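Read through the structure below, which is laid out as structure tokens, and then see the notes.
The complex is shown incomplete by one protein chain, all other protein chains being positioned as in the whole.
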Amino acid sequence: MRRAVISVVIIAVLLACAAGVEYAQGRIPREDPLGLRLLYLPTAEYLEMLSLGNKGFLADYLYIWAIQYYAQFKANDRFLYLDKMFNLITDIDPLYRDPYRIGAVIMLMEAERDPQSRKKSVFKLLEKGMAAIPDDYALAEEAAWKARIFFKDDNLAAHYAAIATARPNAPHWTKRFYGHLKSGSWTNAQSIAYWEGVLAEAETDYQRMVSLNHLYDLKVKRDREILNPLLKQFADRFGRCPESWEQLTAAGVLQSAPLDPAGNEYGIDSENCEIVAQKEIRKD
Amino acid sequence: MRAVYTIARNTFREAIRDRILYLFLGFAVLLIVSSKLFSMLTVGDETKIIKDLGLGAIQFFSMLISVMMSVMLVSREVENRTAFNILAKPVRRHSFILGKYFGLLAIIVANLLLMTAALLVIIFLYQGEIDLTIFTGAGMTFLEMAVLCAFAVLFAMVTKPILGSVLTLAVFVVGHMTQGIWLLTERLQDAVTRFIVAVVYYVLPNLERFNFKSELVHSLPIPAAAVWWAILYALIFTALALFLAWLKFREKDLL
Partner (left out) sequence: MSEILLRLRDLRKTYDEGLFKPKKEVLRGVSLEVRRGEVFGFLGPNGAGKTTTIKAITELIFPDSGEITIGGLPHSDLEAKRKIGFMPESPYFYNHLSGAEFLRFCADLLGMETAREEARVSELLEQVGLAGRGDDKLRTYSKGMLQRINLAQALLNRPELLILDEPMSGLDPIGRRDVRDIILAQSEAGTTIFFSSHIIPDVETICDRVAILIDGVIKAVGEVREIVAQEVDLYEVTFTGVDPERLKTGTVARRLGSDQAWVRVVAGHRDALIGEVTAAGGKLLSLTPVRSTLEEFLMRHYEEVRR
């Protein structure tokens, strides 16, 4: 019994010493703050060979390593090899979507310091993903979002949104997003034409409702452009804004009371001399 | 035929009764289960990591079992002369080789089934559905191991146990690297080197032909032709290795 106890104590002491030495070694600052060791990673083809048929897992491992590394490290120039790292991961497994996405996110964290080069990196990475996964809309949509939110570049955003809508699995939402992004550059007629198409492609009631809503707004805007001048004309002729459509039809300006896209009569705001549209849409 | 079955069954029994196997199996299952740890560290698709790690672990441990068990089941038998019992009886030498091989293969299959089941359970816990494509991955690993075991048997007949297992491991490593090396040398000008690489590439089994992990994990379609060719490829190399093993064994003096 005594011998067993002594053996256990000896083992415990040795293990404790080993742990202590390990801890002491760990405290010696030897981490390369710039991630210079990343420079020495072989290229993707060699790493793939070394993985002995498990390149998917290798990509996973490097990806997890990268996000943990970049999440924790405080050094200023840690992003020096960010591009290289995520390029490597995506070279090894081009179909793995997360590295494109999260890589872009990490790169954006540097956006304030050097906006131009960061912008280039972000979209380069996302475009690489878009090319590698041609049947998927998600990365293109991410690119569109980032362009709009972070870089305030609606043109660029629209460019990516267009790519996204062209992908086979693009959800309806993406098409609507594109429509919104283009609203600044299209004419109203172009917008209306586009949104008719969006409505036609709606599959759920919700999608239909949202599309109809927006079409309504667009058509109202179009009608406004036609009808408001008419009201102004009347006001010029008769010295005051009309108060009902009968006045206009009586004056021969219109054949009948104009209806909004929902089939209701427009109202007239006599003070400002504008038409007023109802906002509610009947669910047809 | 009965002799082959008898020897195979005895080989299988010997492996089952050896506790090393349980150690491997335990590690494999542990690895598959601990894929959860990896999935916790990632941002994004967790199932991909579980599948990658799971399929990789299944392949790795099957390989270990091939390498280690072949030493135990085949080399040891020839070295320790327990083969005397069999070969002094009315049993042909080719029956011995086939029996040993199929016994070894049966062990691989049993382990594959267990590990695949473990992986399926883990995936089920994550995705809520049974992912049948994993069986394709297991099937391909089986083909790969069928080839590897045949080489293990060949090396057991030709050389000492430890060297035999090292050579089998080498076949595994080179078999996976050969395709990459072949592609890389396409750009080389040196005709001699290219010739040597070409010889190695075609003579040794290209184990990447059994690797459909990328398609399985990313849910891409696997062309049926690729599967059929892979099966044929495995059959050819298995036959080749076992034939060479028989050629050596049929004239070997058992001292």
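Order as written gives the chain letters A and B; numbering starts at 1 within each chain.
Convention: a contact is a pair of C-beta atoms (placed from the backbone, for glycine too) under 8 Å apart; a residue touches a chain by one contact, two chains touch by 3 or more.
Keep in mind the model is a prediction, meaning the values are calculated, not measured.
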{"item": "Partners of the unshown chain among those that are drawn", "value": "B"}
{"item": "Given B:14, B:45 or B:215, the one touching the chain that is not displayed", "value": "B:14"}
{"item": "From B:25, B:41, B:64 or B:87, residue that would touch the chain that is not displayed", "value": "B:87"}
{"item": "Chain not shown, touching residues in chain B", "value": "2-3, 6-7, 10, 13-14, 17-18, 80-82, 84-92, 251, 253-255"}
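By our rule, only the chains that are shown with their structure count from here on.
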{"item": "Whole-Å gap between the CA centroids of chain A and chain B", "value": "45"}
{"item": "Chain B contact footprint on chain A (complex, rising order)", "value": "45-46, 48-50, 52-57, 59-60, 63-64, 67-68, 93, 95-98, 101-102"}
{"item": "Chain A contact footprint on chain B (complex, rising order)", "value": "38, 41-45, 48-49, 51-53, 55-56, 59, 172-173, 176-177, 180-181, 183-184, 207-208, 211, 213-214, 217-218, 220"}
